[in-house]
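Missing here is one protein chain; the remaining ones are kept as they sit in the complex.
Moving on, here comes subunit A:
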Amino acid sequence: MPMFQPSRKDGGVLGLDGGGDGRILDVESAVKDGVLGGGAVAVYGGGGGGGEKLDLKKMIDELNLCEVPSVFICPISLEPMQDPVTLCTGQTYERSNILKWFSMGHYTCPTTMQELWDDTVTPNTTLHHLTYTWFSQKYVQMKKRSEDAEGRASELLANLKRVKGQARIRTLEELQRVVANHSTARKTVADEGGVALVSSLLGPFTSYAVGSEVVAILVNLSLTSEAKMSLMQPAKVSSVVDVLNEGSIETKINCVRLIEMLMEEKDFRRELVSSHSLLVALMRLVRNKRHPNGHLPGLTLLKSISTLKEVRSLIVSIGAIPQLLELIPVLNPECVELALFILDVLSSVPQGQQALKDCSDTIPTMVKLLMRITECCTDYALSILCSVCNLSPQECSLRAVDVGLAAKLLLVIQSGCSPALKQRAAELLKLCSLNYSDTIFISKCKLTRTIQ
């Protein structure tokens, strides 16, 4: 291990107080005391020195740290150096990077721009040792924290079996934090029957405080088929829906994710989502204008649910259609596409078709969306318009043309959209034109184009 004996003169170089007799300072302590920057690193013994038991590359990759001391960073790649070499100018680079620089025909030092008078590259052993030591200590620290997390998770699970009331809530809160921050803890929880234990807390008498933490924990874990099946008991799903209804936005989003996880299961029981309370609660999340971060998860789940035929008329019956239509103007494009998918799927059931026709916002909104966002959106919007116009051709196509449908359809036909889409647009255009004489219709097209 390299020893460093500071003389009084040099005491200030590393920021050490060189007072008194020379203190023996080794690399480990130098790194430990944070003299290199990057924060003080607590030493847990081991690491560094001669034997490279831990592979540097592996450590760098696993740690994936953002704040690495600048002296360890290669000026070319801005990555930590695993094999630092120094040029005659005194600048240090990653070997492979500087050799590549040379192979491209440059014989200058990239940072100083000086012409090199000597093309040898000298391995910077000192820097390598320091880099290795620093990363080793960080690595050991992380491993310790991980183990700590594993141990803590174990303790918390044991605790959970004993306590009730406020203590139970606090244990769950801490378990959620540990599980969210440490992947090793998640494995511990899964291995020690934690999933079943936590799931067992859901039931008809689960309070909101307990329920919200249980959901927050479960969404962080990967659930086995068995675990998901046991969660599909109606009483448990009911308590999740209750939490979805009453929860904060973050909690609501967790509930949505949990339900999605259950729906992925092959033997998923469809009656579970065929529930008024679930759908109303979900729509409440989707409609919440104060918290737009709930739109995407809510709509994604609603889309999954709408693919189940049995549930479609239920979705319509809770008034989802006018609510979605009202919401579309404030959604981001990704969410608009989801909303349109849902409306399109709902238009395939008679109640949905009727509700779309009855809602006065449908036609203007759909016409506006044609050729506005993505081809997918245009596709869905067109499909909805076709559905509504087919239900009551006279009335609807009149209204649609009045808000500029004809011109939009012409746009679709002239665009680079898929042939099938263009075909449908042409058919709808034909349907609309039946209401007018040729001249009037053409003027409707022209007029609306001018308006645009």
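We take it that a contact is a pair of C-beta atoms (placed from the backbone, for glycine too) under 8 Å apart; a residue touches a chain by one contact, two chains touch by 3 or more; residues count from 1.
Quick note on the criterion: contacts and distances are computed from a predicted model.
S.K.: Look at the options "Pyruvate dehydrogenase E1 component subunit beta", "BPL/LPL catalytic domain-containing protein", "4-hydroxy-3-methoxy-5-polyprenylbenzoate decarboxylase" or "Guanine nucleotide-binding protein alpha subunit" and return the one that UniProt uses as the protein name of the missing chain.
M.R.: "Guanine nucleotide-binding protein alpha subunit"
S.K.: Pick from A:T122, A:T224, A:S277 or A:N293: which residue touches the chain that isn't shown?
M.R.: A:S277
S.K.: Per the definition of touch given earlier, which of A:G90, A:G165, A:P292 or A:P333 contacts the omitted chain?
M.R.: Residue touching the chain left out of view: A:G165.
S.K.: With the full complex in mind, choose from A:I76, A:M142 or A:A209 the residue touching the hidden chain.
M.R.: Residue touching the chain left out of view: A:A209.
S.K.: Among A:I318, A:L411 or A:A426, exactly one should touch the missing chain; which is it?
M.R.: In the full complex, the listed residue that touches the missing chain is A:I318.
S.K.: What residues on subunit A make contact with the chain left out of this view?
M.R.: Where subunit A meets the chain not shown: residues 165-166, 204-205, 207-209, 233-235, 238, 242, 246, 248, 275-277, 280, 284, 317-319.
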